[in-house]
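Only one protein chain is missing; all other protein chains are in place.
When the chains are written out, they are named A, B and C in that same order, and each has its own residue count from 1.
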Amino acid sequence: MNKEYIYELELEVRDYECDLQGIVNNSVYQNYLEHARHKFLHAIGLDFADLFAKGIKTVVAKVEINYKQSLLPSDKFVVRINCVKEGIKYVFYQDIYRKSDNKLCIVGKVTAVCVINGRLGDSDELMKAIENYKK
Amino acid sequence: MNKEYIYELELEVRDYECDLQGIVNNSVYQNYLEHARHKFLHAIGLDFADLFAKGIKTVVAKVEINYKQSLLPSDKFVVRINCVKEGIKYVFYQDIYRKSDNKLCIVGKVTAVCVINGRLGDSDELMKAIENYKK
Amino acid sequence: MNKEYIYELELEVRDYECDLQGIVNNSVYQNYLEHARHKFLHAIGLDFADLFAKGIKTVVAKVEINYKQSLLPSDKFVVRINCVKEGIKYVFYQDIYRKSDNKLCIVGKVTAVCVINGRLGDSDELMKAIENYKK
Partner (left out) sequence: MNKEYIYELELEVRDYECDLQGIVNNSVYQNYLEHARHKFLHAIGLDFADLFAKGIKTVVAKVEINYKQSLLPSDKFVVRINCVKEGIKYVFYQDIYRKSDNKLCIVGKVTAVCVINGRLGDSDELMKAIENYKK
């Protein structure tokens, strides 16, 4: 996996995100990863809701998550992101580190595509924004 | 409170809905109440998403929930509904009973209004559907 | 309502918290209110999960929420809290304001009690912490 992260977002576990085992529920990490991707979009000048309103749907095709270490109530953590273009796919490498000791908690890989007016395609807007950001 | 229920929906607690106290998280009951209202809409021939697509937004103006008894993992329960029209408001009395012993767990009152093309108003479609259903 | 807030927390709407109407789902405001209460507990030196582990359950008895204005994707907002003791009840007045224009979005009142080792009671720890904080 490519560890050259290009964006990071710091967040904190909220108690309601924990389940009866007293740890963050597995599905909630997808919320964290999605929110971090959408904040990354903001950082490069784009907005998920705006893109959708313009007929550009960013759609997740595949998610792979390795759960290495559970986050606990009130834990602070950092979501680090790299984004690699593979054909028409955007592959987001998204890892979550616990803030206190930088321990790797989640290794995530999220593959997304663009659906423009109902067709799988490529968004110039999105491509250019990512390329400009990486420079 | 009016206990003459006109609709009921049976559901079951899912483990991910429970928080670190091992009980259903308080916010989740609003999910249950919303889902029961939308299933009630179906029962009277309407659909929340369709109404929205037609420019009829059903909007919650006020929620009051009394928490009497916590639901636990795997508990079966019934959401019972009455709906009373008060001016342009739709007042939903929604109570949740545990299935095993019919114990009252939640006493809810949800006040909703219609926003039609951006203006507070009354939906003939919705009014007639509820009146026909009550006959 | 008492508007002399004693604590506030700034948050931001996450896209996954919005429903098909494109606005924050009604139940999510309870997540915001709960998270703000628990951060308030931290501010006064207490922790929800720790209290639970010690046998002190803070339990919500009643929630009243007036929805005045919907929050939209990426909106920044502030949850402001006052807490008043009424007998053994802790009444939290919790209002949500949109950051951009300080518009009042949510007027909330959450009544909580303590259950200590299974019995309704009063937690000296909690009472003193709140009183000290208010000084």
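Details
Here is the rule we use: a contact is a pair of C-beta atoms (placed from the backbone, for glycine too) under 8 Å apart; a residue touches a chain by one contact, two chains touch by 3 or more.
Fair warning: this is a prediction, and the values are worked out from it, not measured in the lab.
Here one chain is not drawn; of A:V59, A:I88 or A:L104, the residue touching it is A:V59.
Summarising the interface, chain C meets the missing chain with residues 15-16, 18-20, 22, 25, 27, 73. Considering the complete assembly, chain B touches the hidden chain via residues 14-16, 18, 22, 31, 34-35, 38, 42, 47-49, 72-74.
Residues of chain A that touch the chain left out of the display are 20-21, 25-28, 30-31, 34, 49, 52, 57, 59-67, 70.
In this text, only the chains that are shown with their structure count from here on.
Geometrically, the chain at the heart of the complex, using CA-atom means, is C. Matching CA atoms, the turn from chain A to chain B amounts to 180°, rounded to the nearest 5.
Note on chain placement: the centre of chain A and the centre of chain C lie 28 Å apart, centres being C-alpha means. Counting partner chains per residue, chain C shows two or more touched chains at residues 31, 34, 49.
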